[in-house]
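Shown here: the complex without one of its protein chains, the others still in place.
Going in written order, the chains are labelled A, B and C, and every chain counts its residues from 1.
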């Protein structure tokens, strides 16, 4: 069994705790949260120890890996500590909202072979992963276009939004990563525009947007479109389309079950899609743990690395530059590493 | 161009008239109806002649084929006249409600090579026909089970029902024919039960049923289920499923267009299925004309022959015997030809 | 936490053990198997005690419920012991292959309020359950017809088949139960036929069938069709269709993910359906545990009771009588309780 400690016991941390407890190959061993009360609640539920400090986790010989689900601003510090302590890390995205800090962290940990897995859960989704596998096996020939539809079912709270770093760094970052995962080569050009349609008032108050469209292109000419909305009332909408010289692959939305309804005004009606990421990507979150265990036991590098986390943030920066300057931006303009 | 005369200018006759007029290879040449007024209306619409008697049609040298869409009780007579006159026939189903009369007609026309096509439109449907083609090409291996779902969107008028000959002879007859078309060998055993669920009152008044289930089996053991309802409020429901040793084929319902709706209470909702046979089988009715033209021009035998019409009626008789005697009936018990 | 002991550590028992271990509200506490080696393996995996005898389980004060997954011939004995010991039971289907033994057991436990849950997993499936719920809420008006398609992906081993009691008692029993669950009233008439199509040789050797069709009817006239195959090469096929006066509900097959493929010879191709019951009904098996816990903690009666198990077996007996006598059988003919 692999002993895993959890840092950060908020909503996402709790979900990870449940998955670690449920997983056949992992034990939840210790938890830590800056808010001790949060840590205690999770610890009690699973009958595990609360770390007094995060150091207790990094110093413990009994711990094989650390899952970081604390506030974004603490991620880079914890990654550095984990690497220093020789402990494999599974860290929630994003690494940091500030590309400078991410680059600094990259330098600190440069050359390490300790696995650092970034929580880009979509890479682990059976449908998305299956699409990529089929593509890599040549099923659609050369990839030409990628279309990513990624819409959340509701606008987060004002409090959340104030700390989230903006749509491109908080939400689209998943899609930037997915684009890289699917394109198989780096996007070199980015165009983006965004505005507030779902909640114009909140948009005005926070200078924040909730609806966006981006286009990426790689050096060899592969094209990728991303569309985002924070307010898809019909449900969490997560689709990836890969169009190639020989065919197309679409990884679509997942329903809670396969019940269809037929009436006089409409037929083949399914239940609404799974509400949000916890439900939609439940298999993916579990597969993240599988992947993490595999890295720990077999000294592998993860499917989603630190560098993937850094590259996705660079695309977010490029998107902001494009949005502000209303032009196609070269990714190299923002990547100063 | 193939010159076609139409006998019977009621609802179905009018539909056929429009198709003959529209078809690239056919001319509507003459029409006849016992009710002259009906004939005149259709004649005017297409600028064609009204036959004074049906004999005018059978005697005319200018007519290459006759489409019979008159009352059921006249079908056998007209078929005999057409064969006697040497004119290819496309006759609506059923040949007659009385198996004795059908057998008599069979004897009358015995040995003729004049094409007699029975209007089993479903054999001509692109989806159903495609399923059979794929099966014959071996795509699902040996056929094991056939499931036919066949439900009408509304109960016909009392007047219609009084003359229709009962559910099995009027409605299920299409499915009996489709079963034979798909099974590729004769059903030798029939079980059937039926009762009135859609409109129990009408059921009581007419001693008629509106909901039925049948099971057929061939000598080699292939099984076939048919379910019928006269009242599928969600739309005309026409599905054929072929299950074999290597796979399955399902020819399903057709929608008017591919618009889907996504809301907070349900997703992927399509518009109701096409309302009834005129819409659902519009391509099939046109393909019937194609087939008829092919028989006339190339001296071929039709996809749905007189004998197919007779055999389907025998299955209806077997179904009634089974229903009344509450047992599995051998088809040979009712086939006295 | 609810402490559950497991009797029977074969394939199904192992699946239940994993579910009990994973479930948030249950502990796996003790295991027993007539083959001690089997019990030891499961015990080791979850770090629990092996009972020397089954009595150790029934006598233990520490055990809140017993899951019986042993050989079918032992089910009735263990149920009686559990009831005698006052322990709630979740017992795999069927209760026994012999209706006499089931009836005897029914008399033995007559009047007990101890929950006895029979493992009719399909009642717990989110899709099937949702269909029933929508129907009970009036969404399709009066129920007219139920169509159950239930096909296994591969023929079991000869050894399995020799002890399984025949298709209707082993496989169709699930569908008979599902029919009762959906019809909302007892079937009073049964017709069935069956023969060997998937593997005629095995059929001949064992006098066993692998393909069947049944029709059930209730006193009020509701109709139900069941079709079965032991060899659906395209995957485990589990569909339930409820057709009523106002609409239709279909609970269909579940795919492993929502990836679709589009090529020049076909489009919208999905991955094969989930292979067999362990995968297809994984949520249902977990919901069975939910239901069992609910019965134990809240002194409820289960969704699938002992009497449900008995009634399903009666329908299997009626099906055999119908098959042999080639006629519609009244269920009362075989129910001598």
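Methods note: a residue touches a chain if its C-beta (ideal position, glycine included) is under 8 Å from a C-beta of that chain, and two chains touch if they have at least 3 such contacts.
Computed from a predicted model, the values in this text were never measured in an experiment.
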From B:86, B:100 or B:126, residue that would touch the chain that is not displayed: B:126
Touch criterion as defined above, residue of A:103, A:211, A:251 or A:270 at the omitted chain: A:211
Identified contact with the non-displayed chain, of A:51, A:65, A:165 or A:198: A:198
Selected residue (touches chain absent from view) among C:78, C:191 or C:262: C:262
Contact set of chain B toward the excluded chain (per top definition): 22, 125-127, 130-131, 134, 139-140, 246-254, 256-264, 271
Residues of chain A in contact with the chain not shown: 141-142, 144-145, 147, 149, 151, 189, 191, 193, 195-198, 211-213, 215, 217, 221-223, 225, 227, 229, 231-234, 237, 243, 245-248, 326-328
Residue ranges of chain C at the interface with the undisplayed chain: 233-235, 253, 255, 261-273
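Following the convention adopted for this analysis, only the chains that are shown with their structure count from here on.
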Distance from the mean Cα position of chain C to that of chain A, given in whole angstrom: 40
Centroid spacing, where centroids are CA-atom means, of chain A and chain B in whole angstrom: 57
Chain B, residues touching no fewer than two other chains: 233-234
